[in-house]
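With one protein chain removed, the remaining protein chains of the complex are shown where they sit.
The chains carry the letters A, B, C, D and E, assigned in the order they are written, with residues numbered from 1 in each.
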Amino acid sequence: MMELEGKKVLTIIEDDFEDSELIYPHYRMQEAGADALIAGPVADKVYTGKNGVPVKSDAAFHEVEIKEFDAILVPGGWAPDKLRRYDAVLEMVKFMMNEQRVVGQICHAGWVLVSADVLNERTVTSTPGIKHDMINAGATWVDEPVTTDGNLISSRRPPDLPAYGRALVEAIR
Amino acid sequence: MMELEGKKVLTIIEDDFEDSELIYPHYRMQEAGADALIAGPVADKVYTGKNGVPVKSDAAFHEVEIKEFDAILVPGGWAPDKLRRYDAVLEMVKFMMNEQRVVGQICHAGWVLVSADVLNERTVTSTPGIKHDMINAGATWVDEPVTTDGNLISSRRPPDLPAYGRALVEAIR
Amino acid sequence: MMELEGKKVLTIIEDDFEDSELIYPHYRMQEAGADALIAGPVADKVYTGKNGVPVKSDAAFHEVEIKEFDAILVPGGWAPDKLRRYDAVLEMVKFMMNEQRVVGQICHAGWVLVSADVLNERTVTSTPGIKHDMINAGATWVDEPVTTDGNLISSRRPPDLPAYGRALVEAIR
Amino acid sequence: MMELEGKKVLTIIEDDFEDSELIYPHYRMQEAGADALIAGPVADKVYTGKNGVPVKSDAAFHEVEIKEFDAILVPGGWAPDKLRRYDAVLEMVKFMMNEQRVVGQICHAGWVLVSADVLNERTVTSTPGIKHDMINAGATWVDEPVTTDGNLISSRRPPDLPAYGRALVEAIR
Amino acid sequence: MMELEGKKVLTIIEDDFEDSELIYPHYRMQEAGADALIAGPVADKVYTGKNGVPVKSDAAFHEVEIKEFDAILVPGGWAPDKLRRYDAVLEMVKFMMNEQRVVGQICHAGWVLVSADVLNERTVTSTPGIKHDMINAGATWVDEPVTTDGNLISSRRPPDLPAYGRALVEAIR
Partner (left out) sequence: MMELEGKKVLTIIEDDFEDSELIYPHYRMQEAGADALIAGPVADKVYTGKNGVPVKSDAAFHEVEIKEFDAILVPGGWAPDKLRRYDAVLEMVKFMMNEQRVVGQICHAGWVLVSADVLNERTVTSTPGIKHDMINAGATWVDEPVTTDGNLISSRRPPDLPAYGRALVEAIR
């Protein structure tokens, strides 16, 4: 049996996501056997990454039954600046944090967690660019390829994707 | 005599600045008679706005004698995510804030002030997207076209540029 | 009271306008208190500048009551090559010239005035590229940042925008 | 023997040429046996068409011995707005017109002939956009796919290229 | 009378065609007097070349009465990778080859003939990149600007277009 068989993982999307930070974890979850879904503001719409990769959403935020998911993944790039403005996104992230289910974030994804107000007294990493925003939100910031603080998995940037993928599989199974 | 004759104004630049948020205030300062300079990581280099407008830097950050300036302007777009990572930028902003000289910021520019740690107990506006980052940095956030809190002038987005220009001229003269 | 309060200013738009030559004067009019409107071939449509800046039209040419306006502004770039082909544009420009109301033109905008046949015995400047077209249309051509010949204000290129803005405010008020 | 064997034809180039208006006549001259050369401001430099086609120059304007050529071809697009600013270009066009050698122009190419001041009392066609510039330069303007007035061959736009090619071969041989 | 008067020539199109390899032969056929039509998957749709040139289709594949045509032309670029997947395209190419009517192919166009299975014991040229695909399909491959093997005319790349145009006119008339 595959490591994540029977698990459901949600990736959230908006335009200008960092291409590989969305693609790699999403396919990796599928490779491990998970049922992986992509949700955006609108269903069945093609969103375009910061570098130009097109990715279609499977569902709209409001259609997602977040209770059914074992993990939520937030990509980096400029998408988090957009994602943090949706109440539906903030509520899904809060729910997953409250329920201690896996929340994965990489690069600039931390902005979404700042707006969801779930970083107080948590240990995280991120692109150094948003370090102060995360510290101001109550987090302890470390400079590591990947950091696991209970259900919260965070990573810095594309070259850390192998470590991030490993940590996600480990945390979700 | 023109309103800002004898005044010196510095605009800081990096790639992906919001085009009109850099262009409008910069030319407006010149129209009012100020000596307006653009400084970036490298001198005499063309930086490209988020929409594609090319703008050349006059000087490098390290060449700027910040003491000689009456105001510093920070554009929005994705440039602030880059600008906040330069110590030279943070020191210039801190100096201007400490000296109570005019600091102008618009849209996402607030990230630079967050990293310079100068927003505690100040009143500001910005794109709603970074509202939480500014509040977490100690600021009171208001949703207005332009807000003047002593030497600190802030604005929200391109359609607010007329109000922002007026407030800048008023504050600097 | 602001300098241009109660004044109405029309900017005309088509794709490939020189981005800053449209943005700066338009916002500048608003800063001075004018009611500034943008009209294009179609209303509420986003036109894209030569460098990529998107600007939405407020009205269609045929909806404009030109009699109500105190000034008309023509941007540069490649838009004038398109604008000069609309009878509605040529008629608005002729009306404003006949009525001695302010007509502002910058860079390649002069092509529109050539086609409106209103440059005979007028003094103008422009990008040097279209100098011969303006002279052949009967104008005296000068190489200056901004030239004011009665109601006709002309300018050369983006770095002249501060002088152009000043001359426009002066002429319209 | 091919129709244009022994003939030399010069095409002049700058960025933003209308792609097919440069490519088609240039290759057509070669197909007919002519020795066809492309000259730009700089030799061996790739210039990019308005739509994106890259074309490399064979020689710089100042290296061209215009006396050796039987014809000169000016492409359309925005390149003519640039080409008309080079004295070397204007002199080559004047020389060819004075010598009654073939001059081919299409679409916006007429601007170059306006600046070379060679259109007085000549019959031409062009894109309707620059019709007034050509009439003001002394020309009689007709709306036809191709017009041959002695050594001067003019055409309107890409769909007229077949007629233009035929007229050029006819005139040069 | 023009060389190809009364002849009908079909060019097939898909996105990412090599711009000049489609434009030149198509206009050349018209210059020689042929009735030249462009067919794509959909009628009256703008397809965009690899470099960016837009070309509109006149008809859809399924609307073409291939029996009425004297020649079919296949452009290069990445379009052949798409064109070879349409049964309607393969059938048109087979019909023309069986009927010994002219088939023109340039650069990567050979992939379409490979999939139509019509290259056995034929002599062809192409971009060297697909040389092995053509040899494996049964062809003898030569490295020449243009090769004429009965009704089958093939060419290598854009600089060979003059030779290709000449060979096509010769073969079709």
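A few points about this structure:
Note that a residue touches a chain if its C-beta (ideal position, glycine included) is under 8 Å from a C-beta of that chain, and two chains touch if they have at least 3 such contacts.
Here the structure is a predicted model, which means the values were calculated and not measured.
Touched by the hidden chain within the whole complex are the displayed chains A, E. Contact with the chain that does not appear here is found for just one residue of E:Phe17, E:Trp111 or E:Tyr164, E:Trp111.
Think of the hidden chain as still there; on chain E it touches residues 78, 81-82, 84-85, 108, 111, 114-115, 117, 128-130, 132-133, 136-137.
Mapped onto chain A, the interface with the missing chain covers residues 19-20, 23-24, 27-28, 30-31, 49, 51-54, 161-163, 165-166.
To be clear about the criterion, only the chains that are shown with their structure count from here on.
Chain C is reached from chain B by a rotation of 180°, derived from superposing Cα atoms (nearest 5). Averaging C-alpha coordinates per chain places the centre of chain A 57 Å away from that of chain D. Work out the mean CA point of chain A and of chain C, and you get 48 Å between them. Residues of chain A in contact with at least two other chains: none. Contact topology of the protein chains: linear, an open path with no closing contact. Taken pair by pair, the chains that touch are A-B, B-C, C-D, D-E.
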